[in-house]
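I am attaching a structure below and will ask some questions about it afterwards.
As you look at this complex, bear in mind that one protein chain is not there, while each of the others sits in place.
The first chain written gets the first letter, and so on, giving A, B and C; residue counts start at 1 in each chain.
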């Protein structure tokens, strides 16, 4: 129910998003939107070796999609880029504390993960096409 | 029921159609088909003054449509062309003795009348456009 | 249509819509305020479909057995009812499609491809639904034609002066506008638009998806050349759209979908097409739902479209009065009731409409949130999305109270 969804922490990330903005010297930038509701997320990544050295997002949309994006950037900053591959739906939903969303709202929560995975694929596609292909199959169904 | 429909006289006109064939020196010829079942009728008219001096039909289709065409030619031969205007659905159905046809089969019975009325309109359209227009409205709904 | 007197007996009407008694997951009773998206169906419509499948399901037009005759009659009876409902001159002017969208696309493909060429212009407006934008973008892209937009002013009205200026070009081949905005509720002065257009010999398509369900529409009086709407937005089943086209225009239009039923004679390399309107209905139609649509029209006729409109004005006025009392609300669209239909779009504080809809849902209230397939208008309003409550014959003031209660709850949660 709404009381469980719109908790203090979600509203805080919604109103005070972390890592929000542009990243002029990004190594990869990617955009996607949720056609069903119009939520939009851009992810910008700076990669050092194979580590996510910096990450910023831009976006507009509901509290769930924006808070989720904000929390996701915190979650992966400083981690190896390939670790994005292993992030599951449930990791995200548990991280933001929303495990009982309906099918429509779940898409909001997962949009940023989808964009991040696309970004990872794109990063490798430009550099290492073979492994990119393997990574791609993985981001299906978000 | 079928016993009332497929009487001797219908089968006779179906198998031995009157006035069937071409009319090389026709003043007007017209063709139409019933899109629902594919019945086809061509009517050829020779008009003398304003009298139907000769009439022939060609066609293929069910017993009802072909017998009805055959009987219709007998009915109007020698009559004034404009009298075609006054022929109603019921005139035809009574003439062929089929007053209880369902909506699908009624179209078969009336196809020849429709073609004949179109022929009359066409005859006048080529000669007297104004009166043709008036006649046209009349052949609606067949 | 007979003029009915007095207010609707909403209590009695609600008995005909069993879904309105539905308890949702949280235990709350459904408050359905998403009628601009699709309306609920009365029992008479549900039963008509049921009856068809139980008793006389058959393919139509092409067979002589009794089921086929019954189904054909019922199917064509709907066409007569539709023609009468919008006062078309003849059933030949009524084409059944899948939905309003397909109706507009049919015009874009058939009429558009033979009448619009390079550098020609098609004039639409900023309030249009995507269904009345994208087909013209596709056509324009293919033909090298241009799309022009009549602007919307800050009160939600079309800029009619701008419209006059657009028409000054002799390149305009078609004007295509909504009769009522599905976001702002604005009722567009289509008669004036059509008059101005016709003075220059330009035909007009009216997207009546939001008007035919809610008010009396008379195509002869309006004098539009094309009109499109959907059965599912007026108590009818999903899967049925209606395209009205003036006969003299429809007669000249090339066919759209080729196939069964739309032909008279098919030969290997040529085909003689069928009479109107069948020429535009290729393949087995959505027989059951077209028949079901008959019952929907009957239901609306029994009430009387003027009373439908009056009821919606009353509800909309009440809703606007109450919602303007809620702190932080921004309302979109005209304030004058005679210029608007039963659609209320708004935003509240920084709550995103999807979050609001989720909170509403906890209270059983179904509203729509998002861009409402009108992103061009969203850009114009400079918002990503709005929330929208929309009303129909079975809605009540009590339901609006529940809606307002949920809105206050959202404010509390978001601390606005």
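Going forward, contacts are C-beta pairs under 8 Å (C-beta built on N, C-alpha and C of every residue); 3 or more make two chains touch, one makes a residue touch a chain.
Keep in mind that this is a model prediction, so the values were computed, not measured.
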item	value
Chains shown that the absent chain touches, full complex	A, B, C
Of B:26, B:47 or B:62, the one touching the omitted chain in the full complex	B:62
Residue of C:72, C:197, C:211 or C:358 in touch with the missing chain, whole complex considered	C:358
Touch residues of chain A, complete complex, unshown partner	33, 35-37, 102-105
Interface with the undisplayed chain - residues on chain B	1-3, 5-6, 11, 15, 36-40, 60-64, 105, 108
For chain C, residues in touch with the removed chain	18-19, 22, 24-25, 30, 32, 34, 37-38, 40-41, 45-46, 49-50, 53-59, 62-68, 98-102, 104-105, 108-109, 129-131, 133-138, 147, 149, 230, 232, 237-241, 254-263, 265-271, 282-289, 354, 357-358, 360-361, 365-370, 373, 375-376, 379
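Definition applied: only the chains that are shown with their structure count from here on.
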item	value
Approximate Å spacing (C-alpha centroids) for the pair chain A, chain C	37
Whole-Å separation of chain centres (CA-atom averages), chain B against chain C	44
Multi-partner residues of chain B (at least 2 other chains)	none
Chain C residues counted as touching two or more neighbouring chains	none
